[in-house]
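Omission of a single protein chain aside, the complex is shown with its protein chains in their original locations.
Moving on, here comes chain A:
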Amino acid sequence: MARLQVSLLALANLLIPVAILVFATGFFPYKPFMPGLATYEDLGWEGKMAWTKEPDPKFDKLVFMVVDALRSDFVFSKESGMAFVQSLIRSGSAIPFTAHATSPTITMPRVKAITTGSIPSFLDVILNFAESDTTSTLATQDTWLAQLKAREGGKLVMYGDDTWLKLFPGFFERADGTSSFFVSDFTEVDNNVTRHVPDELLNSDWDAMIMHYLGLDHIGHKTGPKGPNMVPKQKEMDGIVRQIYEAIENEEHLLNTLFVLCGDHGMNDGGNHGGSTPGETSPALVFMSPKIKKITEAMERKSPIEPKANFEYYRIIEQSDIAPTLAGLMGYPVPKNNLGVFIEEFLDLWDDAADRVRLLLHNARQIKKIVEATFPNLSFSDEFVEDMHCEGSLNSGQELACKWQDIVRAMSSVASLHPQIRVEYIYNFCRTAQNVMSSTASNYNVSRLVLGTSLAFLSFAFTLASLYRRLRDVSASGIFYTLTLVLYCILMFASSYVEEEHNFWYWATSLWFFYLFISDSREQWFKNFIFHPAIMLLFLHRIARRWNQTGQKYAGADDIAHSIIFLGRNSIVLWSLVGATYMDIVLRLAQHVARSLATFISDQSVGEAESTEGHRFMATIAILPLGITAFVFKMAFTARDAPELVLGLNEELLAWLDSTALVEMARMVFGGIALTASWIASAEWKRAVNKKKGRGNGDFAIALFDLAILFLMTQTKAQNIPLYLLFRVQLFFLSKSRSLSTISIRDSNVQLVGYLNLTPLAITLTTLLLTQSAFFILGNSNAISSIDLSNSYNGVSGFNITVVGTLVFLSNWAGPVYWSLAGITLLGSHGKTQRYIDEGELDNRDWIKKEREHLDRLVRQEKREGEMRSGWAGWEEHVALLTLFVGASLVSVMTACTVLRQHLFVWSVFSPKFLYGMAWSVAWHFGITVGLGALWWWVGGW
């Protein structure tokens, strides 16, 4: 590539993160929050309403029990195990709701919504993984915890999920945090909470006791909502509710205690959460106290009941309504950033209608402040506004201004106006404000969306310009690449194809492999066409795509990774395959080490040193400890993370595995990989320096590739590890050079790089198809809920955002990383062994002529490969084509997000896709394709 084209390509790559940043700030705008704690303010109309003091608080203590992923039907349905809670509902001591949780339905943003009453933005998804980041704590925000703590002698205690400890550092008098490190832990996490309950119920010093149980969520993730442990766990939770409720009934100091039981989110049919299906957004919410019998008399108190719609039990309220309701019931000001509305049922606790109006007006005034800040041009004063137009079509801001005017009018009218009318007007304003402020429409910065999309388009255009020369030679691979690109960009507008994106890649890859078969058959018919390498590739691809069922439509359907082949007693099959995969990698690494031994030991003046049997033996001995440690780590980790996968193993072995120290072992593996890499590097460097002229055949790139695979295996779930063996066979078919007897003896002016006559463009296209497919083959999808965090703490004892973030990325993108690096080694023909000519294999009729043609051809091919390896041009073109894809996909995803921003699915489908797009284009494209790829290409030329 000429200098101009390289600069264009560099520019295009630099534009990508800029475009993403600009777009993201418009799509997930940073909502400025109001700092400081709210205090009671003048409401106005004091004289008219004859208000003298704040309404009496109805409760002075709070027990807040969160059961993670407690979906509504787990409490309210006939199948529920929570009989005691249901009996409380029937007796009127409990008011049940379904508390609608907005997407993203993961724990941290939900805790934020529950405590602040605000609706956390999608940015919290990212911050959820950056929990230690101080900007995301709620220490400085107004929450009901802060309000309770600010009271005289206010004390809080907390037991359970340490998300709370991270969000509220230094808030708790006593606390014991549990972390959901292993989802296979169904009991310990909960026992660590429950053991504190009896003592705390005897303590009278706290104002609020918060409990957060994780066990039920873990059961969901492991076995789904219908798993065998689900109902027993519900019964266990029910027993704890009974214990606490009976203490409230009997203990003097707990007399005025409000007991809240809720889920932070629900779960889908697969037991995961993060998206916005009804199951995920419908957690249960129950307020319990003997005192609320007063208001439940007139209510229907049936339980269990049938849902009105999917998971819709009783009345649906917003999760953010919890914060202002607690404020009213416990007697403190509504938190400043709250968008929730006081739950109407509880108004009846106050006999005096003026108190009810006062309570609600506090809520309304607080919300009005946020509304005013959002619509600074509109009037929200307490005076009548004469010229306000409230007829015809209004935008949401004007509608709110009018509804506020209704409140002003109602409050200012004659004192004898029925209080219920005032209540209605206030609710009307609050609920509209809640809808408007939480709806997406008012939050976008459309000009930034357009600017970001345009920048992405500019990047795409620059890349296209840098490829200008390439565009002129049309080839079938080029057409295939272009069609893939165009079709992908179109499909990004269809929500179901975003959810089922894997189908597109599997579909395109299948045709590509079949095309390779046809293309090769045109030149030379392969005798056993069923075993043609391209058909074998297709066959292996067919197995791989069945490995993990992914996507939404058929989530939870049968697949290989979760089938009976690997589970329970059969786990020995899985571990044999895993062992074989480790064995394969150890043998490969041993070869690399043997070569380095040969380099170090042998006489340098000779130049190229070949490894001997002895070297290989020593190398195997040297590399074996690393392989064994890595394998044992995988087993020990799996024994704790997914015990169902080690059931078939020996008891003593399991006991020993349980006693191992995971963090240290992971560090040993990582350290061993680094050590081996530097050892081989120094040998290869020496070899490269000693070489008089020419280039090596890229053995070092292969060595690093094999080490990288060992690292990726450490970051991969056990049931996916056999896939690396399968990938290896695919790579073999892709890279194996045609044996001499079958090389068609014809002149060709086309660059032949490997087997299957893959041109560089075809290699790039194969890389693209396989990186994308591999992402889904390993079980990922475009849903937030499919992000796998289990391997993100390997070797990490504390919390380091960079390290954990990198590990999260590498464990979820292990497949794409594999094929990205494999693509580079294919492109550079790294590690190709020297060919030799076996005359016997040649057709003996005019073999001399043919042999000459062979040799000519081979010499030319080797020369081309050598040239390809030594220069950067081939790599630059590879990167340019992949940049083109990233640019085009970003343009498409961003346009889809912009155009469909009012669409029903924008938060459940398109925003997660954009987040994934960010990861693909920044972490994968920048970090792997460009960053690591450049390193590989460079060392490949040593």
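Please note the rule applied: contacts are C-beta pairs under 8 Å (C-beta built on N, C-alpha and C of every residue); 3 or more make two chains touch, one makes a residue touch a chain; residues count from 1.
Please note the rule applied: contacts and distances are computed from a predicted model.
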Check: Name the chain not shown, per its UniProt record: "Thioredoxin domain-containing protein 17", "18S rRNA (guanine-N(7))-methyltransferase", "Glycosylphosphatidylinositol anchor biosynthesis protein 11" or "DNA-directed RNA polymerase III subunit RPC3"?
Finding: "Glycosylphosphatidylinositol anchor biosynthesis protein 11"
Checklist line | Contact partner of the left-out chain, one of A:25, A:412, A:510 or A:690 | finding: A:510
Item checked: Chain not shown: contacting residue from A:73, A:217, A:280 or A:500 -> A:500
Checklist line | From A:475, A:678 or A:902, residue that would touch the chain that is not displayed | finding: A:475
Checklist line | Of A:525, A:617 or A:938, the one touching the omitted chain in the full complex | finding: A:525
Check: Considering the entire assembly, which residues of chain A contact the chain that has been omitted?
Finding: 474-476, 494-497, 499-500, 503, 506-507, 510-511, 514, 518-519, 521-523, 525, 529, 535, 538-539, 542, 545-546, 551, 553, 558, 744, 746-750, 757, 759
